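In what follows, a single structure is set out as structure tokens and then discussed.
Removed from the display is one protein chain of the complex; every other protein chain stays in position.
Per-chain numbering from 1; labels A, B and C assigned in written order.
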Amino acid sequence: MKKDKSNTGWKNKLHEIIYEADTPMGKWFDIILIVIILFSVLLIMLESVKNIDAEYHKTLLTLEWVVTIFFTIEYFARIICIKKPTKYIFSFYGIIDFLSTIPLYLSYILAGSQVLLAVRAFRLLRVFRILKLVQFLGEASQLKSALKASRAKITVFLFAVLILSVMLGTLMYIIEGDEAGFTSIPTSIYWTIVTLTTVGYGDIAPITPQGQLIATIIMLLGYGIIAVPTGIVTVEFGKRSKKASGDESVEHFVHVNTQACPTCAKEGHRDDATHCYNCGSLLNE
Amino acid sequence: MKKDKSNTGWKNKLHEIIYEADTPMGKWFDIILIVIILFSVLLIMLESVKNIDAEYHKTLLTLEWVVTIFFTIEYFARIICIKKPTKYIFSFYGIIDFLSTIPLYLSYILAGSQVLLAVRAFRLLRVFRILKLVQFLGEASQLKSALKASRAKITVFLFAVLILSVMLGTLMYIIEGDEAGFTSIPTSIYWTIVTLTTVGYGDIAPITPQGQLIATIIMLLGYGIIAVPTGIVTVEFGKRSKKASGDESVEHFVHVNTQACPTCAKEGHRDDATHCYNCGSLLNE
Amino acid sequence: MKKDKSNTGWKNKLHEIIYEADTPMGKWFDIILIVIILFSVLLIMLESVKNIDAEYHKTLLTLEWVVTIFFTIEYFARIICIKKPTKYIFSFYGIIDFLSTIPLYLSYILAGSQVLLAVRAFRLLRVFRILKLVQFLGEASQLKSALKASRAKITVFLFAVLILSVMLGTLMYIIEGDEAGFTSIPTSIYWTIVTLTTVGYGDIAPITPQGQLIATIIMLLGYGIIAVPTGIVTVEFGKRSKKASGDESVEHFVHVNTQACPTCAKEGHRDDATHCYNCGSLLNE
Partner (left out) sequence: MKKDKSNTGWKNKLHEIIYEADTPMGKWFDIILIVIILFSVLLIMLESVKNIDAEYHKTLLTLEWVVTIFFTIEYFARIICIKKPTKYIFSFYGIIDFLSTIPLYLSYILAGSQVLLAVRAFRLLRVFRILKLVQFLGEASQLKSALKASRAKITVFLFAVLILSVMLGTLMYIIEGDEAGFTSIPTSIYWTIVTLTTVGYGDIAPITPQGQLIATIIMLLGYGIIAVPTGIVTVEFGKRSKKASGDESVEHFVHVNTQACPTCAKEGHRDDATHCYNCGSLLNE
């Protein structure tokens, strides 16, 4: 079903390498990409450590240029080998990829644009694509479906927690006041959530007996209601686990089709599909 | 079944808008009310931030007056369109509504009455009424019933935790004393709960080896016994989930009648009810 | 079956009031006792707050004497009305009762004996006896049996946590050293448990990159392995809940026989028992 024009030929091949992972080349490309992304994130981390940056500034900058050039080539390759480039450019990953590539170029025009480098950490999300290659996918998709099923209940729960925090935070602002660090209602709400989630920094802490009493109640509340999300998720996992135990193989060895449409980049096609379920264009074999 | 006197007519209509949510107007009123409540809470928050208040004091005061006037009108409308106003005035929501409305008026008579503004945060509880309109209700009522069923067990648990905290707090007061911040038994108990719930502010921390040993035991205890409320709630959720799975539709699409009695404001009537189950007076159609 | 000698008669009656709770008098005695114990604990708390003690020292001392005299009378009454006083005197409660009574007397002989007052907090354990009177008992005994069944697993878990803490604590001592507050191995182990249980005071915190890396691992470990006790207890609750659901009444309305043997003070007799199952002596009717 392949179009035989040589021009589309190498584009299709490039598309298979960059966007898919069912050919050896495609797998290798994904793995190399992840390694470079991890390396680029490590670079940014090292640059942010003052005394390392002071000593090795030149080396780090050179390596930064290497990474940036690789990302630039990758970005254009992705645009070239897809039939509708705008689909990629304005997709979530397209924007992240763009923002990860430009900071070094921008830094010669705009001061402070180095801050954009941090966007690169979001490229780490591509790691989840690699997961598709390994047997962890079954587990991941099971986790995901359990969390999805619990979403409504957890939303209600978070909602109740937030309203509670606003009410208790306001109360603490009135009781404690400035001396103890409860300088405004937003700060008090922040403190309430720090306490309710049992994080407890201690940068702000109640000093009046009434404040400590209410703090105690908030803590016990937080200690108790953590049971709610836990209970919800556990029950959902339990359901999934029961279903799966009748057909164990399904759970662990999910077959994954990593083909992506060369036109619109949609994934999740059937193994025997010849056309994209989304835009109808021909798929690569 | 409607009384045809024109006077009661517009009162009934107003009642339907303000107290109920099954007409488009009623729904819109509820949504607008929630938006204004959220806005009024945001106003109080901004006023509590010193440098924002210093700069925009006049704007904030004007907006405060707008909100107060809206709340005043709403409050009187609620009283007018109900047949037994005292039922509303002395209800939980009636008192909250009243206290949320008066602070600005009071501030011209009494100094410090601004503190009452914080009561307004409790109006956020009306948000839960909005939930009735959406499909989250099923989830919320399921959570509620599970927590209700666990109540007795959790009370016993909290009771045991409190007695334990008093005993361990007293012990720590004797061992550590003033230097480490354990200045009195109530403070020591406060510290024990901070530790047991794994909040751990660090404003007070043991410094003697014996104190640190007992602190270690308290932490491990707290780390372990969090299993108890979690276990209780999880089991209750599990039960509910099993029941519901036989009749999935019941769980998620609970039909909700939002009619409220025009006389006594009770809710929860049957769809085919013509009289209030509480006071026997006629319901609006 | 009562012995009719008048001497034993009032002793039996007193025994019924003090040790049992199935007569109205017995119930009242238990409730009054708990109120006085709660009051005595409150007294000790107030005494420990410096500025309250400074102002109301005389009042507090008088009330302390009232409580002490009540406790003294109660202690002797308990000894008189039991047939084998040593069984009570050397029982757990007997020792607690004795230690709760003597501090004020001792304070005239020995300095610093006031510290013993704190023992009184342990008298709060009598509250659990009151629980026998109410419907919470079913819940409490269910919790207790679930925790008992999980005991072996939780012991293994705590054991592993302790060994892990010793190993990681030693490691952190070597890495961080004195500057960061890791002054000795015991202190390092204390810090490890503070971190592992997610308490996190912050009085000691790693400052070197390697130390922070290991701290991160300890935190993620602690965050993850809390699942273990929770899982154990949840499964036990689940088992109990399933058994109980077949016979709901058993769970919630456990019949409790509060008779105590007048000779050896053992509890837990059958309703139709005429003799103590432990020592064989006659029970009060």
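Note that a contact is a pair of C-beta atoms (placed from the backbone, for glycine too) under 8 Å apart; a residue touches a chain by one contact, two chains touch by 3 or more.
These numbers were taken from a predicted model, which means no experiment stands behind them.
Chemist: Looking at C:49, C:235, C:264 or C:282, which residue reaches the missing chain?
Modeler: Final answer for the missing-chain contact: C:235.
Chemist: Of C:72, C:170 or C:278, which one is in contact with the hidden chain?
Modeler: C:170
Chemist: Tell me which of A:59, A:86, A:197 or A:274 is the one touching the absent chain.
Modeler: If we include the chain that is not displayed, A:197 is the one touching it.
Chemist: Decide which residue listed in B:26, B:169 or B:202 touches the omitted chain of the complex.
Modeler: Of the listed residues, the one touching the omitted chain is B:202.
Chemist: Hey, which chain B residues sit against the chain that's not shown?
Modeler: Residue positions of chain B that touch the missing chain: 198-202, 230, 234.
Chemist: So which bits of chain C touch the chain we can't see?
Modeler: Contact residues on chain C toward the absent chain are 152-153, 155-157, 159, 163, 166-167, 170-171, 173-174, 183-186, 189, 195, 198-202, 205, 209, 212, 215-216, 219-220, 222-224, 226-228, 230-232, 234-235, 238-239.
Chemist: Could you pull out which residues of chain A are in touch with the chain that's been left out?
Modeler: 41, 44-45, 48-50, 115, 118, 121-122, 124-125, 127, 131, 135-136, 139-140, 142-143, 146-147, 154, 158, 161, 186-187, 190, 193-194, 196-203, 222, 226, 229-230, 232-234, 236-238, 241, 245
The definition used in the following text is that only the chains that are shown with their structure count from here on.
Chemist: If you match contact pairs by residue number, which of B-C or A-C shares over half of them with A-B?
Modeler: B-C
Chemist: Taking the mean of the CA coordinates per chain, how far is chain B from chain C in Å?
Modeler: 34
Chemist: How many Å are there between the centre of chain A and the centre of chain C, using C-alpha atoms for each centre?
Modeler: Chain A and chain C have C-alpha centres separated by 48 Å.
Chemist: Counting only residues that touch at least 2 other chains, which ones in chain B make the list?
Modeler: Answer for chain B, listing residues that touch two or more other chains: 186, 198-202, 222, 226, 230, 232, 234, 238.
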